[in-house]
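Removed from the display is one protein chain of the complex; every other protein chain stays in position.
Per-chain numbering from 1; labels A, B and C assigned in written order.
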Amino acid sequence: MIEYVVMIVGVLGSILALVQRDLLKAAILTGITGGCIAFLFQILLAPDVALTQAIVGAAIVPVFLAITIHKTKRVGEDD
Amino acid sequence: MIDTQLAALLSSGSFIIIGLYAAVFIDNIIKKIIGLSFIEEGANMFLIALAYRTDGVVPIFLPGMTPEWFASNSAYPLPHALVLTSIVIGASTLAVMLAIAMVLYRKHGSLSASVILGDKHE
Amino acid sequence: MDLYTMICDSIRGFKSNIRKDPITNQNVSSAMAAELTIVSTVLTAAIMLRHLNVVLTILIVLGLVLYLITGMPLISKFKREQSDSLNKMMFYMILTLGILVTSIYWGFKP
Partner (left out) sequence: MNDLIPLMVIVPIIAAILLNLFIKYNTTIKILSFLVAIVLPIIPILSNYGLHYFGGHAPLMDNGTLLNSLPSYISDGPLSTFHIGITYSFESLQKILIFFLFVVGFLCIFTTIGERKRTPGSYMFLMLMGLAAVTAMLLSDDIFHMYIFFEIAVVAQVGIILASTDNQRYEIAMKYMILGSIGGPILLTGIGFLLGLVGSVNITDIVYVVRNGLVNANSPVFLFSFGLIFFGWLYSVGLPPFHTIKSAVYSKAVPSGSALLQALSVVIFISLGIAIFRIYSSVPFIGVFIIFFSLCGMILSLTMAIMENDFKRMIGFLAVGELGYIGLGFGLGTKLSLTAALFQGLNEMIITATLFIGFGVVLYMTKTSDITKLGGLIEKNPKIAIIVLLGGFAMAGVPPLNGFQSKLMLVQSALSDNFPELAVIMILISIVTFMTFIKAFHSVYLKPKPKNLVIENSDVPRSSVLVMVVLIAICIVLGVVPTLVTDGFSGFVGGLI
């Protein structure tokens, strides 16, 4: 049952990340999606991949994004 | 209730479609890059979902299992090995793109793709 | 006669269509060479459809001749569409992906 909830949270998180105007929030929501995918990998019987995805998707990618946003501009234009 | 594998395949497909939408229609370049990372993650999740086996076990051969039982019950480990490589490649490509985005922002003072990646130099 | 004036007009129209660059004879002649290349190669390639169906080929070639001659300054449109803008590249990429996947998945299912 939990996997369906995680899937829905992951997909919703990705949509929410793309509609944010504040880019820092978008980066954090990307991390949430990455974490959800890591959890799904665990459920889908791939624990070794889940470890890597948890580090890359939930920590490294959002940090990269946050660094870029810090160096550029925090609030995106209207789109 | 649909089974887990089908649900995982569907959600990987929706990640790919959301990412494609973002890459095509959203103007902000950072959000474009976020969308591209979603495409990458969707493709990875598709491979992992292919390897899943309903009521299966993790593909680690533990003491007490017979080879026949393991072969008929474990998930398929080959895609796992492939996805490990693919995740790392995706992260490094993302890092390169973000670095270029920083340089472009310093040059143009904007993050809008139609401004910095348009056709005005021709 | 009508067709002839149309072709002449379109050749005259080249100069006005290439307004961005400084107009030289070289630019106009290269645009005309490109135009003729497109027309001749597309028509020749269309004849290859005879491996499918001969009647269809005749119809398509005739239609292409009419279309290519009436819409004569093609090359300026082509050049505008193949610019370096990311949006245009992305549009054609998604279009190709869609056509490819659709035609393969539904068009060729036995």
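Annotations
The rule is short, and it goes like this: a contact is a pair of C-beta atoms (placed from the backbone, for glycine too) under 8 Å apart; a residue touches a chain by one contact, two chains touch by 3 or more.
These numbers were taken from a predicted model, which means no experiment stands behind them.
Under the touch definition stated at the start, the shown chains contacted by the missing one in the entire complex are B, C. Checked against the full complex, the candidates B:A8, B:A23 or B:A75 give a single residue touching the omitted chain, namely B:A23. Think of the hidden chain as still there; on chain C it touches residues 21-22, 24, 26-27, 30-31, 33-34, 37-38, 40-42, 44-45, 47-48, 75, 78-79, 82-84, 86, 89-90, 92-93, 95-97, 100-101, 104-105, 108-110.
Listed by residue number, the positions of chain B touching the unshown chain are 16, 20, 23, 29, 32-33, 36, 39-40, 42-44, 46-47, 50, 67-68, 76, 78-79, 82, 85-86, 89-90, 92-93, 96-97, 100-101, 103-104, 107, 116-117, 121.
Definition applied: only the chains that are shown with their structure count from here on.
Once the centre of each chain is set as its mean CA position, chain A and chain B turn out to be 11 Å apart. Chain A and chain C have centres, each the mean of its CA atoms, that are 44 Å apart. Separating the CA-averaged centres of chain B and chain C is a span of 38 Å.
Within the complex formed with chain A, the chain B residues making contact are 4-5, 7-8, 11, 14-15, 18-19, 21-22, 26-28, 30-31, 33-35, 37-38, 41, 44-45, 48-49, 51-53, 56-59, 74-75, 80, 83-84, 87-88, 90-91, 94-95, 98, 101-102, 105, 110-112.
Looking at the complex, you find that chain A touches chain B at residues 3-4, 7, 10-11, 14-15, 17-18, 23, 26-27, 30, 33-34, 37, 40-41, 43-49, 52-53, 56-57, 60-61, 64-65, 67-69, 71-73, 76-77, 79. Those residues of chain C whose C-beta lies close enough to touch chain B in the complex are 20, 83-88, 90-91, 94.
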